[in-house]
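Notes follow once the structure below has been shown.
Missing here is one protein chain; the remaining ones are kept as they sit in the complex.
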Amino acid sequence: MTLELQRTALLPADGAAPQAPAPRRRRRRGPRVTVLLAVAVLVLVVAWAVLPQLFTSHDPLAGVPADALQGPSAAHWFGTDPTGRDLFSRVVHGARYSLTGGVVAVAVGLVAGTAIGVIAGSIGTIVDEILMRVVDVLLSIPGLLLSLSVIILLGFGTTNAAIAVGVTSVAAFARLSRSEVVRVRRSDYVEAAFGSGGRWGSVLLRHVLPNSLTPVLALAALQFGTAILAISTLGFLGYGAPPPTPEWGLLISEGRSHLATSWWLTTLPGVVVVLVVLSANRLSGAISQARTARS
Amino acid sequence: MTYALGRVASAAGVLLAAFTVAFLLLQALPGDAVMIRFENPELGLSAEQIASVRESYGADVGLLAQYWHSLSGFLGGDLGFSVASGAPVRTLLGSAIPSTLLLAGLGFVVAALLAAALAFGAILSPSGWLANVLRSLPSLFVSVPVFWLGIVLIQIFSFRLGLISVIRPGPLEALILPVLTLAVPISAPMAQVLVRAIDDVQAQPFITVVRSKGAGEAWILLRNVLRNAALPALTIAGVLLGELIGGAVVTETVFARFGVGRLTADALDAQDIPVLQGIVVLAALAFVVVNLLVDLVAPLIDPRLKRRVHA
């Protein structure tokens, strides 16, 4: 089965190439700066999520109707929305929903996917075959149809949307973790550990899992960004969080009709999402880079 | 040969399982299509009237009976009728597929070209900062919400610059912006695969040998990279297939195109189960066939895989 290559191939490979550091040496400095920037962006939005009141004094849910649809200014950094709410405050408070959404989505994919992948990879034979066919079934149903159905079943809301998005990434995590487990299991030192009489479970825990973790983490970081985008797409299709939740995807999608007249409504939350996703991707790249550097 | 037969059998199994899973999932959805269709208060129907219309459609058949009916229908090529419109599902899919196929196919080709341009541009670029910019573009491309990209492209190219008409455009004009919208996010993983393949090739000792023989840099890259990138590109095509369908929902909605994506979103909204079931089978079939082909063709491209596949 060759398809397990696919998701690893999707991981960002920017920055130094896996086996070719030599001709790229002059670029080393650049990526480090961008990694720092990425971390800074992620730290900032996490701070927004945890302590939003430190960053803004405006109420994200109640606005001043008379101030509706004002452009960005000193008083309203990101302008105001059609009912006079401060957009910057909504973005800051929305970080909690959107980041939680990303984390939940990744957690669902990571936990369920890795469990399937590790079991399949370590037991092998018929169990492996069956589990991988199950994963094929998951992949063969269009992801969007799957996640929309899950939302309809669970009801609308940020967490449910995140679970719906997470379900569609189970297959990717399963395939990646399985291939990593298989790769590590075949490596000399694990064979040696088995050879020296190590029990299956302890070898798995002490050697196989830690060594297969890095690419899975890289995928997790990548999926975090993808999940935030996917949740915003659900908002666009009318399956977003219930109003007045200031979830980012909902902000972008609700503001889109005002693009020609009040550009800030969709553009500024959009820029925030792009920066966060970009940062998550950069971090994912840095993780896989660190791994290749180590090996 | 046994390998090929085994793969075909397992593909058929996947197809049947996808059908069954989708059937159960769709049956579990709350509400029903008749109710949704007539719920709109502007239709001026009272609750009793809706109930009697519902009766006239005669639902209420056992789950298992429905499953057999639906499955045997599909096996016999009868996809049933849409609950929302009464139109045959086959007709709906028949009119939706060509448009989406064209959109997705062109999207894929443009994405590949875009990816190649980015990757080779980054490698061959004389200045370091340009290479950096080109290398980081794919990350930017996957970070932008597709629907937002589509709306911004329309605003700029159609409404502001007046270059492209989005309302009743010519057949070619109609495709430019949607294809671009679809291609941008899909080009990103492709470009990354290419960049990685290029780096791999450049690191290999034989390149230095070839280079010392006086072959041009670009020519070396092109020949060897294409050979090396062919396999990852092929495998990635399988996964992108699904993403193309997902992307098509958004693109078709933004650009008001009718196609499989919009049909999916509308059918789901209307809980038009026969249509959804048809779409699932169609998508699963496409997935299974493409992956079957990839699995059967891959060992021919790269003999190393033969061992792994059979291992």
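As written, the chains take the letters A and B, and residue 1 is the first residue of each chain.
We take it that contacts are C-beta pairs under 8 Å (C-beta built on N, C-alpha and C of every residue); 3 or more make two chains touch, one makes a residue touch a chain.
Simple rule for what comes next: contacts and distances are computed from a predicted model.
Per the UniProt record, the chain missing from the shown structure is "ABC-type transporter, periplasmic component", taken from the list "ABC-type transporter, periplasmic component", "NADH-quinone oxidoreductase subunit K", "5-oxoprolinase subunit PxpB" or "Multisubunit sodium/proton antiporter, MrpD subunit".
Remark: the omitted chain is touched by one listed residue; of B:L45, B:L101, B:A203 or B:L296 this is B:L45. Contact with the omitted chain, checked across B:G62, B:G86 or B:P171, is made by B:G86. Checked against the full complex, the one of B:I154, B:A188 or B:A284 touching the unshown chain is B:I154.
For chain B, the residues touching the chain absent from view are 29-32, 35-37, 39-49, 52-53, 55-57, 84-87, 91-92, 95, 151, 154-155, 158-160, 162, 165-168, 253-258, 262-263, 266, 268-271. Taking the complete complex into account, residues 61-63, 65-66, 68-69, 82-84, 151-152, 155-156, 239-244, 254, 256-262 of chain A touch the chain not shown.
Note that in this section only the chains that are shown with their structure count from here on.
Chain A and chain B have centres, each the mean of its CA atoms, that are 20 Å apart.
By the touch rule above, chain B contacts chain A in their complex via residues 10, 13-15, 17-18, 21-22, 25-26, 28-30, 128, 131-132, 135-136, 138-140, 142-148, 151-152, 155, 159, 189, 192-193, 195-196, 198-200, 202-203, 231-232, 235-236, 238-239, 242-243, 245-246, 249-250, 253, 264-265, 268-269, 276, 279-280, 283-284, 287-288, 291, 294-295, 298, 305, 308-309. Per the touch definition, chain A reaches chain B in the complex via residues 1-3, 5-7, 9-15, 17-20, 22-24, 26-27, 30, 34, 129, 133-134, 136-137, 139-146, 148-149, 152-153, 225-226, 229, 232-233, 236-238, 249, 252-253, 256, 259-260, 266, 270, 273-275, 277-278, 281-282, 285.
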